[in-house]
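Removed from the display is one protein chain of the complex; every other protein chain stays in position.
In this document, chain identifiers A and B correspond to the written order of the chains, with residue numbering beginning at 1 in each.
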Amino acid sequence: MTQTDRQTQTTAAALALGDDALVLSHRLGEWIGHAPVLEEEVALANIALDLLGQARVLLSLVGDEDELAYLREERSFRNLHLVEQPNGDFAHTIARQLCFSAYQHLLYERLAHADTVFTPLATKAVKEIAYHLDHARQWTLRLGDGTDESHTRMQNAVDALWRFTGEMFQPLPGLTIDWQDLRDSWTKTVTGVLGEATLTVPTGPQTGAWSAGAGRQGLHTEPFGRMLAEMQHLHRSHPGASW
Amino acid sequence: MATSAPRHPAAPRTTDDGTGGDSSDAEARSAAFQAAFDAAVAADERIEPRDWMPDAYRATLVRQIAQHAHSEIIGMQPEANWITRAPSLRRKAILMAKVQDEAGHGLYLYSAAETLGVGRDELLDKLHSGRQKYSSIFNYPTLTWADVGAIGWLVDGAAITNQVPLCRCSYGPYARAMVRVCKEESFHQRQGYELLLALSRGTEAQHAMAQDAVDRWWWPSLMMFGPPDTESAHSAQSMAWKIKRHSNDELRQRFVDICVPQAESLGLTLPDPELRWNEERGHHDFGAIDWTEFQEVLKGRGPCNEQRITQRRRAHDEGAWVREAAAAHAAKHSSPAATREGRAA
């Protein structure tokens, strides 16, 4: 592999990770003003801000952060389907957080210990993500083992999002990671939390015919286009303007 | 030994200690308490939650702190309206952090109100049912991105002018909450100003957007200081109690004087043809405020009153099952909490 190939792969990986963080941050930002309790407004915004910070560092490894965020078409985004899924109720948001934070934590832990362009970011971010995972875990336990209603909602949420979780383990070229090992650890973490929360680990497939690696290839789910339309509209309405 | 109890008795221990004593004894005690309270206020000492205080003082504080807290959380809405559309990632981060701060400030203030013996759920219920108010300014819509800047510069600017003196308010918990709020809010106004500056110096369309926002927000910002002193229902008593330190008109004038040169540096105009420097007074004269509009908005007929409360109630109602779930979980797992989290150290 030539130096250029390696560079291209690193760029692609940075874009994929950056898009994950950007898109999830945006979704969490949609909660602001709508959270179930004031304390949770602050908590969700904290997570959204951490993710946005990570996204900015990662996108800046690729090019101009705003050009990348605001001027790419839907087909050029490389984020996972999981992170673009609409917020749904609080249980859906927590299930999405649990699945993604567990993945991101394991991934960044590994990146923090490898010697790559991602190491400095991963070293800093892994502490933030540990907190995100803890937040998701705490809420999964409370919703799963709370009332009958919350249990049902949480179980529905996990079931609904399960089919988007397989995509996370598609190897990202440019990252030297034992993906099978990452997958095993993820499964252990997530099934552990679900069990503790008295929830059933879904038995359905973790990928669909469409979702296998699709987000990473630029094939997204329908709600994502509308999310981008909202996110990009103002920036695109004033070409070349600075803000 | 703690001097302030966290959940405070709704009524102070005065004459109802049940230890007997005839009514003239009780009256004498009551007069002594009143005298001690008056002396503390006169000496610029802080009143703390478990001190005796007149019922009307307590009621005024609850009303004002609650209204202030409600304003913080309703005030999240007009700005949150633009989080998903912020035109750069830097602006998006700033805006999210700012709206998050407002949630935090609401929280500090609710906790100050709770020291007076009212629960947050009770206050929220009063907000949701319209029995307690929030600042009318948040009943105006944010129509363009520039409104985010105008809110930061003018609305937060007016709020800071109001709030800085509250850091010396006679009621300790409120004053302490305000110190924290004011410290954090200094960035709010600056980011708004910077945002408007970027627009004003940007393209023609951006400049126009900024001017339009200032045109729409200027007068409502002036109304934030409340009715003129001659018509202000609560002012005189609040000033005597040192809850309030300056009159509405005094603070409004201070704000106008601060804004005029700032607008010039922005390259934007303030929408008041009568605005000019008065050498004799050493202040700017400004045009008459449309108090009819103020009253209309206050009565619930502003552009967004309905929408703001509906969203707030919806968030609260839709969150009910989450709060219930967490409470149910806590009840099921009520082993001594402290030992699970590790000892204090």
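Criterion: a residue touches a chain if its C-beta (ideal position, glycine included) is under 8 Å from a C-beta of that chain, and two chains touch if they have at least 3 such contacts.
Here is the rule we go by: contacts and distances are computed from a predicted model.
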(message) I want to check something: the complex is missing a chain, and I'd like its UniProt protein name from "Acyl carrier protein", "ABC transporter ATP-binding protein", "1,2-phenylacetyl-CoA epoxidase subunit B" or "ATP synthase subunit c".
(response) "1,2-phenylacetyl-CoA epoxidase subunit B"
(request) Using the touch definition up top, pick the residue from A:10, A:46 or A:232 that touches the left-out chain. (result) A:46
(request) Would you mind spotting which of A:13, A:37 or A:69 touches the chain that isn't drawn? (result) A:37
(message) Out of B:45, B:184 or B:296, which residue would touch the omitted chain in the full complex?
(response) B:184
(request) Check each of B:107, B:150 or B:213 against the chain that is not shown and name the one that touches it. (result) B:107
(request) Against the chain that's been left off, what residues of chain B make contact? List them. (result) 1-10, 13, 48, 50-52, 100-101, 104, 107-108, 111-112, 114, 117-122, 124-126, 129, 177, 180, 184, 320, 323-324, 326-330, 333, 337-338, 340-341, 344-345
(request) Could you please point out the chain A residues that touch the chain left off the display? (result) 37-39, 42-43, 46, 134-135, 138, 142
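Note that only the chains that are shown with their structure count from here on.
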(message) Quick check: how many Å separate the C-alpha centres of chain A and chain B?
(response) 36
(message) Residue numbers of chain A touching chain B in their complex, please.
(response) 22, 26, 29-30, 32-42, 45-46, 48-49, 52-53, 55-56, 59, 65-66, 69-70, 89-90, 141-143, 145-147, 149-150, 153, 230-231, 233-235, 238, 240-243
(request) Provide the residue numbers of chain B that touch chain A in the complex, in ascending order. (result) 73, 76-77, 80, 83-93, 96-97, 99-100, 103-104, 106-107, 110, 120, 145, 195, 198-199, 202-203, 205-206, 311, 314-316, 318-329, 332-333
